[in-house]
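Below you'll find the structure, written out as structure tokens, and then a few comments.
One protein chain is absent from this view; the other protein chains keep their places.
Per-chain residue numbering starts at 1, and chain names A, B and C are given in the order in which the chains are listed.
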Amino acid sequence: MLINRREIRVEWGDCDPGGIVYYPRYFEYCDACTNALFECAGLPKPLLLQQYGIAGIPLVESRARFLLPSQFGDVLKVESSIAEWGRGSFSVHHRLMKDGSLAAEICEKRVWVVRTADAPIRFKSAVIPQEVKETFRITVAANTRKR
Amino acid sequence: MLINRREIRVEWGDCDPGGIVYYPRYFEYCDACTNALFECAGLPKPLLLQQYGIAGIPLVESRARFLLPSQFGDVLKVESSIAEWGRGSFSVHHRLMKDGSLAAEICEKRVWVVRTADAPIRFKSAVIPQEVKETFRITVAANTRKR
Amino acid sequence: MLINRREIRVEWGDCDPGGIVYYPRYFEYCDACTNALFECAGLPKPLLLQQYGIAGIPLVESRARFLLPSQFGDVLKVESSIAEWGRGSFSVHHRLMKDGSLAAEICEKRVWVVRTADAPIRFKSAVIPQEVKETFRITVAANTRKR
Partner (left out) sequence: MLINRREIRVEWGDCDPGGIVYYPRYFEYCDACTNALFECAGLPKPLLLQQYGIAGIPLVESRARFLLPSQFGDVLKVESSIAEWGRGSFSVHHRLMKDGSLAAEICEKRVWVVRTADAPIRFKSAVIPQEVKETFRITVAANTRKR
């Protein structure tokens, strides 16, 4: 299973008057980490959309746990991986570590969609190509060998 | 049960290159709606923090479902209410409606905390005063009578 | 000259650990107010883009002055108007008032652009149709008469 690791520095503007990370920012961090995970698998988002003719991989569900508050200057180490592949959907699991402890955990369920209407925008899920799923397996193998 | 209703207009800057609301924005909407719910109960956040000597009501968990994409110019009607009161925590339930349909649903589990350390910031949960819980019941009663 | 007025409530998540509005949020407020000004002139952004075949009205310059800090719960009354029309560009002037005092002032110089390339995205300015400029004058006249 391919795991992508990314360091995120908590910025001043990410924090609220209580001095801690304003919680929607954690979801911004994770959205960026999902994109980084795909890029690490050789599928940067622009290529992903173009190559597979999809409109995106929007969220249908998310679950999050926040265990430790973080503040300006903290460095979060985020580990991201695909937790599950479905036919037309998949789950991305993000673990945000701070100084070796789990600070937060976010699980995103996303759908592989094509656009069916423009005004208003409507999507429908499509089947995720097997080769996309394979890419995550092959990359991890290569990754493992490398070390 | 006190329900607060708030209209949120989706702004251009809330949307991503796919033309739909960038999902962390939904959590920003809901955080604002939680504050509005408390204000509706007579407890605007600055008063809440000062009167009860707490550091805040940070999140410990969230669960969200996204059913319909929204885009620039859409108006979301958000209904917010306390779904459950615990000893030192509570859950806020937000339903985001668009043109009469449920577009998203977010549940925030929050904790009533006092600050126990500054660098790094640490919190511990405290007991939610009964009068706070009552406020939400009394206000709803008043609200119901009014109609 | 058409002036659009909009009230903006400073949210908790708009503020930084110092307790005041994180300054990039003022630009978010003003971007939304520019869109509201066009909508007030009968040209909501989606219609504007579609009807005139433009890619947008991106910024080329901005100037801002911040006179008074604002904090959670403050209500800013923003007055927005076109300060100047050029051939292919225009300036929007925003005055953010708090309790009758000028809290901030932002001037955005924007360009009327068409897209000339996709990867990377490139724009070139186009001539702003006279009818667009007129719309802002006619609307203000109607507005003045109404009062």
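Everything that follows uses one rule, which is that a residue touches a chain if its C-beta (ideal position, glycine included) is under 8 Å from a C-beta of that chain, and two chains touch if they have at least 3 such contacts.
Keep in mind that what you see is a predicted model, and the values were worked out from it rather than measured.
Trainee: Touch partners of the unshown chain, restricted to the chains that are shown, please.
Mentor: A, B, C
Trainee: Return the single residue from B:Leu2, B:Cys15, B:Leu37 or B:Ile128 that touches the missing chain.
Mentor: Here the residue in touch with the unshown chain is B:Cys15.
Trainee: Which residue, C:Met1, C:Val75, C:Leu102 or C:Ile121, contacts the hidden chain when the whole complex is considered?
Mentor: The single option touching the absent chain is C:Ile121.
Trainee: On chain B, what residues meet the omitted chain?
Mentor: The list for chain B reads 12-13, 15-19, 22, 24, 46, 71-72, 119.
Trainee: Taking the full complex into account, what residues of chain A touch the chain not shown?
Mentor: Spelled out for chain A, the touching residues are 11-13, 28, 31-32, 35, 44-46, 72-73.
Trainee: Which residues does chain C use to touch the chain missing from this display?
Mentor: 18-20, 22-25, 27-28, 31, 55-56, 58-67, 69, 71, 74, 120-123
What we mean here is this: only the chains that are shown with their structure count from here on.
Trainee: So, what's the distance in Å between the C-alpha centres of chain C and chain A?
Mentor: Chain centres of chain A and chain C, defined by C-alpha means, are spaced 33 Å apart.
Trainee: Mark out which residues of chain A touch at least two other chains, giving numbers and ranges.
Mentor: 18-19, 22, 24, 71
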